[in-house]
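One protein chain omitted, others in place.
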Amino acid sequence: MENLKIGVFLSDCGKVLTKILDFDNIISFLKEIPDVTVVERGTEFWKGSGLQTIVKTIKEQKANRIIVAESLPKLSEIKIVEAAEAAGLNQNFVQVIDLKNHCAWPHRNVPKEATEKAKAMLLASVERAKILEPIHKLEFPALKSVLVIGGGISGIQAAEDLADLGFEVHLIEKAPFLGGIAARAGRFFPTDDCAACIQSPTSDVKTITHTSRKCIYRSGIAAISGLKIHTNSQVIKVEGQPGNYRITLEKKPRYVNETKCISCNLCSEVCPIEVPDEYNANLMNRKAIYAIVPNIYPPTYVIDEQSCKFHECEKCVQVCPTKAVELDQKPEISTINVGAIIVATGFKEYDPSVIKEYHYGEYHDVITNLELARMLDAFGPTGGRIIRPSDGKPARRIVFVQCVGSRDKRWNDYCSSICCMISLKHAIMIKTVFPEIDVSICYIDIRTTGREHEEYYEKARELGVKFIKGRPTEISHDPESNVLIVDVEDSLLRRFLELETDLVILATAMVPSEDTQTLAEILKIDIDKDGFFKEYNAKLRPTETKMRGIFLCGGATFPKDAPSSSLQAHSAALKAVKFLNTGKIVKDQRTAVVNEEYCGDCEFCPVSCPYNAIELVKIDEKHVVAKVSDLLCEGCGICIGTCPLNAIDLRHFKQSELLSQTKAILSINGQDKPLILAFCCSECGGASVDSAGMTMSNYPTNVRIVKVPCTGYLRIEHFLTAIKNGAQGVMVVGCMSDGCHHEEGIKMVEKRIDAAKTLLKEYGIEPERVELFNTIFVEGDKFAEAACAMTGRLEKLGPLRFSKEV
Amino acid sequence: MTETKEFNVPFSKEVASRYGGETVMLCYQCGTCASSCPVAKTTEKFNPREIFRLVLLGERQEVFQSNAIWLCSSCYNCQERCPQMVELVDVFFALRNIAAKEGHLPKIYSEFAFALMNDGRIVPVSKFIERKREQIGLPPLKTIGTEALRKILAVTGFDKLLLKKEVES
Partner (left out) sequence: MTSYSLFLGCTIPARLPNYEVSARKALSRLDIDLVDLEGMTCCAPPPVQSLDLETSLAIAAYNICLSEEADLDMITLCSGCFESLTVANETLKQNEPLKAKVNGILAEAGKEFKGSIEVKHYLQVLSEEVGKEKIKANIARKMGNLRVASFSGCHLLRPSKILKFDDTEHPHAYDELIEALGAKSIWYRNKQKCCGGLLRGYADDIALAIAREKIINASKAGADCIVTICPFCYLTLDLGQVLMKSTYQEEHNLPILHYSELLSLALGVDVKELALEFHKIKIDSILNKIG
């Protein structure tokens, strides 16, 4: 091994820090440390001549470890590491510490003590530098091919975006036709246009005609090169890793050949079997061979397996002019390779029959908004007429009931967000065509939060729709007159109404599509408490999942309207492009590594890993060991904290590095308060320590900081080592309990701290010497307060005494 | 006339902290309870939604002065259908418990309490009925556990409820 040559660079921030820190003292201290070959002092080292000094030191003086005390923690670190790498030094051999915010500012009233602490901090870095190992860059393949699951409005749009950009796209739809729930809706708000309209490639920005939209059947979607549409198909298996997935698809037989069918409808005419048409709310019948509406894609009929008599009948086979009917089709299994997956599986209407007081499914004239939408559709079962399904008579009175199964703790406690607008849209459509129909809407709150949405509310009022603020308790049915009675309190007038009506429309909750749970398991992504797919971060990563390479859009994450679904589709497509565009994924090997000799086949690390990056692999007949995926591992170190055998470590932050820092930072004291070691995470916990400095919040110099990637990294041994090496107390400073950047890290360390307290008690040590603090960036002053309070508590406890040998 | 007042929010917390009152804060005033309520539809004196609103706004005095809290017939219709799973009947019991503790007790309820303490039952059995029972072959009534009951009422402080001065008529 080459000799260590450590270069240390001290920024005095334009001499501002010299008022507090005695730089001469620090420099002479450093110069006496063996292996420290260069010590430089300057105004700033992250740019300009300062940065050049570092480069020169690496190149000319052959420094092979670099420690920089700079004051812009993250920005300076990025610039310095970049330059060092360019000069030929491995990224992991560069350490940037923050003497300003972690030492000078918070201790500005005690310059002598601060100087001693600065020396301790630098010594800790030097000790760590001695045992650092290089971190290499890894490359993984990224196929420029994407699977889009779900052929509704968002899936179609994401697929088109990607195909237009030259990606190979597989669009999978479970149903026989594209369109999803949106196509059934008939009309959209706020555009009032028909639901068959989607964006199309011939109307995209880059072409001459920038017509905004086209019907699905004339959109030319099938002609986009690189876009392969699989209807009647489902994903049944996903293997491989981000950038390179192998997907197994199952295509159910359609029994009609897509390349031969010409949609002439002759088959449907001769088909002798009629069944209720579920697409049209069972308000009409369809044949066993059918197409849902004329304007569909693919323009190919389909046979309903449940009702067709197949070879007993064969009437359709005989009549088909192109010999497209193939009654012997079998399910087909195929595999495709893709680099990324976009989940666009949408939502569905909740089945309100569980809300027994509304008698849906029992009273035929109680229907849902989606069923009403079919009635309002000119292609629908009634050709746009509004009838009572029970007897086919025109409906003269209609009552909408809002929040059916949503905002209801018995069923779904969230607001489905679009039902108010759907009801308003429908009420307006009804009143516009049939002004004589009496329309009432019973509501708890009307929520019209989107652009142009309030106009719908206004227009509905103008058209004479009655709004009744009250949630009905019950819908009853008078069998003699065949009218429904809606029992509601007009809470504004404090009056009880029994509204007699012909039709009740339930604005039902929107819930996750079927198979969401199954798909989540196949994809290894999370679902939320309401059963929708869970995004990685609602604020900043709304279309990503915690699995790199798997993206979400549209109603799969929550009920949303068409504009929001479109936006998310484009966002998810862009994220997929970002992920795959260069054809490779480059990633530093800042990951966990398993010591196979010690690893025994328990399941702690695979279960605790928030990124599913660890799996158990059989290495011989007897041994199963944990194996870390370098691609999936995010380097948080939670596996270290949970491993019962201490058989796992982080390449970029080894436990030996933590221990050498702990020892060194406690080895120089220079003050008379009890020493405290504060283990801070690199996210909110560390940020709060930074901000304590930035806001010049005072705390004493006995508080010494060691940063870890996540507090979940910490083991009980780490606390004990701190205590053995002179700490009178240990603070663990991490994110808020529900705000851990690695999901459960903070909660895990919380349990470990409890265990440590119990253990300390056994040794006769006061358990309050180890404490957890949950903070966020803006609470720097709270960190300072906590540090002062902890110091005060330890002073009261007096010096640490062991009643047993640790 | 418009009134300016400070709402006494801790009242809702007081109710929520009592056994039976825990769910009061969940109410979002949808009115399902009112339209479920046989009493509210019969008299203007009682509307469960309004009483909850008064509680949530902290109108302690108004809640107890009106006597409306005693008009719930405990049919549980509202509780079955409340979308926020507010346990309304139990909240009414909690409100009545507070009132009882403070001595705002309707006469009939103090009669129940007296009967319970004296006889161990809230409806007395007359001599006439006792004779009648014998005539039609019903078995003689077993003795009532009045002694045990009195002990229970003494531990919980129930017996003190009736010492409050202003038992209302």
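First chain written, first letter: the chains are A and B, and each begins at residue 1.
Operating definition for what follows: a contact is a pair of C-beta atoms (placed from the backbone, for glycine too) under 8 Å apart; a residue touches a chain by one contact, two chains touch by 3 or more.
Owing to the predicted nature of the structure, the values given are computational and were not obtained by experimental measurement.
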Quick one: say which of B:54, B:86 or B:100 touches the chain that got left out. B:100
Which parts of chain B face the unshown chain closely enough to count as touching? 19-20, 38-39, 42-43, 45, 70-71, 73-77, 79-80, 87, 89-90, 92-94, 96-97, 100, 105-106, 108-109, 112-113, 116, 120-126, 129, 132-133, 136-139, 141-146, 148-149, 151-156, 158, 161
Of the residues in chain A, which ones touch the absent chain? 356-357, 479
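To be clear about the criterion, only the chains that are shown with their structure count from here on.
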Between chain A and chain B, what's the gap in Å when you average each chain's C-alpha atoms? 49
Mind pulling up the chain B residues that touch chain A in the complex? 26, 28-36, 40-41, 47, 49-50, 77-78, 81, 83-85
Chain A residues touching chain B in their complex are 357, 403, 407-410, 444, 469-474, 487-489, 491, 494, 496
